[in-house]
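Note sheet for the following structure.
A single protein chain has been removed from this complex, and every other one stays in its place.
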Amino acid sequence: MAVNSTPILCRFQYDCHIRLFDVDQADDMDAVAAKCAAHIVGRQVASQPDKILRVRRTTDDDNAPPFPRDMTVEAAELTRFEQLDVYFDVA
Amino acid sequence: MALLERSEWYDLARTTNWTPKYATEDELYPADMSDPYGISTEEWETFDEPYKVTFREYVAVQREKDTGAYSVKTALQHSDYYDVADPAYLSMLKMHYGAIALSEYAACQPDARTARFSKAPGMRNMGLFAFLDEMRHGQIQLWFPHALVRKDRQFDWAHEAQHSNNWAVLSGRHLMDDVMMTRDVPTCAIMLSFAFETGLTNVQLVGLSEDAAKVGDHTFSNLITSIQSDEARHAQIGTPVIEIMVRNGKKAEAQQALDIAFWRVWRVFAILTGVPMDYQFPLEKRAMSFKEYMHEFVITQFQRQILDVGLDRPWYWDHFLDDVENHHHCQQCGIWSWRQTVWWNPTAGVGPREREWLEEKYPGWNASFGTYWDVVIDNILNGRDELAWGDSMTAVCNMCQIPISHRPGPEWRARAHQLDYEGRRYSFCTPVCKWIFGTDPVRYKDHHSIVDRMYSGEIEPPTFDNILKYMGCGEVSEGGRDAHDYAWIEAYRTQPQAAE
Amino acid sequence: MSYLPDTSKPMEPLKTWSHLAGDRRRPTEYEVVSTNLLWSTKDPKAPWAMGPGTPLTKWFVKYRNESPLVHDDWDAFRDPDKLVYRTYTMMQDGQENYIDGLLDEHSKNDHDATMPEAWPRELARFYTPSRYLIHAVQMASAYLVQLARSSTIENCCMFQAADQYRWVCRIAYRTSELAKAHPDLGFGEKERQIWEDDPAWDGFRELVERTLVTYDWGEHFAALQLVAKPCVDEAAIRQLGRAAKNQGDTLLGMLSDAQLIDSERSRRWTKALVEFVDQNDRNRALLKEWIEKWTPLGDRAIDAYCAALPGIEDAADQAKAAVRRFRADLGFRQPQLG
Partner (left out) sequence: MSDAPDSGGIGDMAGPVLRGGEIAQAVIEAVHTDNPDKEIVISDHTTYVRVEAEGGCIIRRDTMEEVLGRPFRMPELEVNLTAFSGQIETNDDYTRFYLKKDRV
């Protein structure tokens, strides 16, 4: 595992499983979402080409605001095994 | 006949407590082994085993059982049944034997703890029969699959699984080590005898036998019901223990033991039993759905027994009822998608007719689980095999060690329930597994799940290839592939409308 | 990174379990179903998935894994009788049929009512209280099961514990019969008191109580299998059986003979296990040390019991000599009795 990477838990919209991915400190949220989607969308979750993907912290009420798309993992202060919602949104 | 009836002498055979002189009572029966609850010896001596058996009766009855079980096998040995059996059915056998054979044998040790350390003499004797029973179950469930290892190397897992670090085995072993290998005598009686054996083995060993008989495998059907007849007897160790604890002001402790073990056993048994019943058996051979068996044997029969011995339904009962509707369906999704990580060849079991049946038995199945399979089916139909395999790691629960999953589709319910404890972040599949951790963190906190091992250096480097090797896939035998090599997808070509 | 299974080199088919595949001959049923079944023996520090602070984890680490009796490969042990569950129940069902026949026949012949007058009183003192002793050996055997170092050892210990309960049942049965024939002798009522208070039993009581609380697996094995059980079997079974035959109590004589068949089997695997650990010099010294530590307790138990046994003068000497012959057969020579 690279020094700059952090394992996160991905709660991908419509998916059955919580997944585990390594993301880099320098990744922005679009990159994080893309890393997750590469292993999920078109495999177990149908693609939605007209939508974009947003990332937010998983919370009990499912209402955390999304991170800005260009915010990095480092700036978002994501910690080891932090759980993130990755979800479809209108472009 | 001038022989005495059992009742004329049986009580003497269980009047064997004496007051020690050369050791203290606490040395002879240490609290960690015998009773951390501080109930008096006199109270334990009221233990009255409901299902009585003597040595003489035991060897006669058990000999007859074995004569029955082994003779069916001899008769069928040359029938080449397994050469023509549905590959999905063989997968069920591989999964069953790998998970069960050595686990049954492992139960000899906690039963021996009862035979040595129980303060109730009758209970000590019953513990003795229980370990003999479990030796039987271990041995007979090694002997039967051993005959199949020549036909198919995946049957080697019947012996090897528990020596491996396969994710499914880590899950089963964590359960066994928790509820039976590391518990004192009375707690183990509630967890193993009552929650496990009275509560949940019926569904596995009686329910599955009906489907196996319909498929034509009378060897297996007969074997597992014969095993269950032993379980039905020695499981009765639990009931009097609960009564004694309730009577001595330890109801809350007994309740907690039940609540922990029932959930833990359920999480594993739902996979071992639910997946075969609802996916692996051919549709026309299914007698009932897993859910219907659960209602008959657990939600009705066992719930009645819980209330009858003076305990309450586990606090999470509603959550459990919901889990009956989704947990094994989730795991079926995962096992099939990550089939390279298991030692059997999973069947998808989601042809158009099967989906109709699933929707009928589990209303709403198509709107949730169906969305997952729609994508899979579309990929296979269009020749995109490489997309029909799971290629990332899933998070696993730090209690049950099972991939954290929940109903897919519009409901989107999967979620890890997390806890930060002494600087480490733990993830759980449900609030129940998280609650169990909290009942005794010292017991649970040091364990590393397969995911933790990827980051601890134990699997180095943690590539998918290395993880597979670590789990024994490609080592003990090849890992799994689709049981029917996608033959089931043809039904969608003739009925394309069913796919979407 | 590849995630698809590599199917380029299909794995070789097997003829038996992979762990037995190295053997040239075809494995027996015994080997197929008995070998390498424990999963807790790999990591000496962590037998179970539960943490090191869990009481039972500590127990297994301390008393099993850190026992001074060591071997590099406990799983290599084999039971000389190669018993499996199926053959054990078959064999013992046959043996129990024989016992049923004995009991039935003697009952029809009014055996209990026609014994010499003084003998039932002796049975109340020397025979029926032995269910406590035999049960104590049952408990001690169960401890060997719980902490067994391998499944092949565990199986031998399970059969031994079961044999002990077999005889607890038969003693209880006889106690009830004797109570019917001799209602005034305290059969079925006074056994505990005699076991706890009669000096004839005190040595055995000390021997088995101390054995029971010896929790190190290695020392428990030595104390039970090399001292306590042989002493019990030679005195409270064989010498009692001799006394019974002298008194014309053919039934107890025959029951004792039948019980000793089980004891012989116990000695066969005990001998095999001693020879198995003997590959290590330290083990031999250790076993010798334990035998020397426990022998005085065993001798004292035999002396106390046999001295009071009616009708046979040499019972204690015979019993002690027999125990020493057994140990000599294992290569442990002890000074001749004076």
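Labels A, B and C are assigned to the chains in the order they are written; within every chain, residues are numbered from 1.
Here is the rule we use: contacts are C-beta pairs under 8 Å (C-beta built on N, C-alpha and C of every residue); 3 or more make two chains touch, one makes a residue touch a chain.
Only a predicted model underlies this, so the values are computations on that prediction, with no experimental measurement involved.
Undergrad: Write down which of B:A23, B:V53 or B:A367 is the residue touching the left-out chain.
TA: Only one of B:A23, B:V53 or B:A367 touches the chain omitted from view, namely B:V53.
Undergrad: For the chain left out of this view, which of B:S221, B:T430 or B:S449 touches it?
TA: Answer from the full complex: B:S221 touches the omitted chain.
Undergrad: Just name the one of B:S229, B:N248, B:S289 or B:N366 that touches the chain not displayed here.
TA: B:S229
Undergrad: Considering the whole complex rather than only what is displayed, give the residues of chain B touching the chain that is not shown.
TA: Looking at chain B, the ones touching the missing chain are residues 5-7, 50-53, 57, 60-61, 64-65, 68, 202, 205-206, 209-210, 212-214, 221, 225-226, 228-229, 232-233, 236, 239, 287, 296-297, 299-301, 303-305, 307-310, 313.
We adopt the following convention: only the chains that are shown with their structure count from here on.
Undergrad: Rounded to the nearest whole Å, what is the centre-to-centre distance of chain B and chain C, using the mean of the C-alpha atoms as each centre?
TA: 33
Undergrad: Cα centroid separation between chain A and chain B, in whole Å?
TA: Distance between chain centres, rounded to whole Å: 34 Å.
Undergrad: As a quick test, compute the distance in whole Å between the mean CA positions of chain A and chain C.
TA: So the centroids are 63 Å from each other.
Undergrad: At which residue positions does chain C touch at least two other chains?
TA: Nothing qualifies.
Undergrad: Among all residues of chain B, which ones touch two or more of the remaining chains?
TA: 390-391
Undergrad: So in the complex, which bits of chain B are touching chain A?
TA: Residue list for chain B touching chain A: 330, 333-334, 337, 369, 371-372, 374-376, 379, 387-388, 390-395, 403-410, 412, 414-416, 418, 425, 427, 451, 455, 461-462.
Undergrad: Which part of chain B faces chain C closely enough to touch in the complex?
TA: My answer: residues 1-4, 8-10, 12-13, 15-16, 18-23, 27-28, 32-33, 54-56, 58-60, 62-63, 66, 70, 102, 105-106, 108-110, 112-113, 115-116, 121, 124-125, 127-128, 131-132, 135-136, 138-140, 142-143, 146, 149-150, 153, 156, 159-160, 162-163, 170, 173-174, 177-178, 181-184, 340, 386, 389-391, 442-447, 463-465, 468, 473-474, 476-479, 481.
Undergrad: Per the contact definition, I'd like the list of chain C residues that touch chain B in the complex.
TA: Touch residues, chain C against chain B: 1-7, 10-19, 29, 32-34, 36-40, 42, 47-57, 59, 84-86, 89-90, 92-93, 96, 99-100, 103-104, 107-108, 131-132, 135, 138-140, 142-143, 145-146, 148, 151, 154-155, 158, 161-162, 165-166, 168-169, 171-173, 175-177, 188, 192, 195-196, 205-206, 209-210, 212-213.
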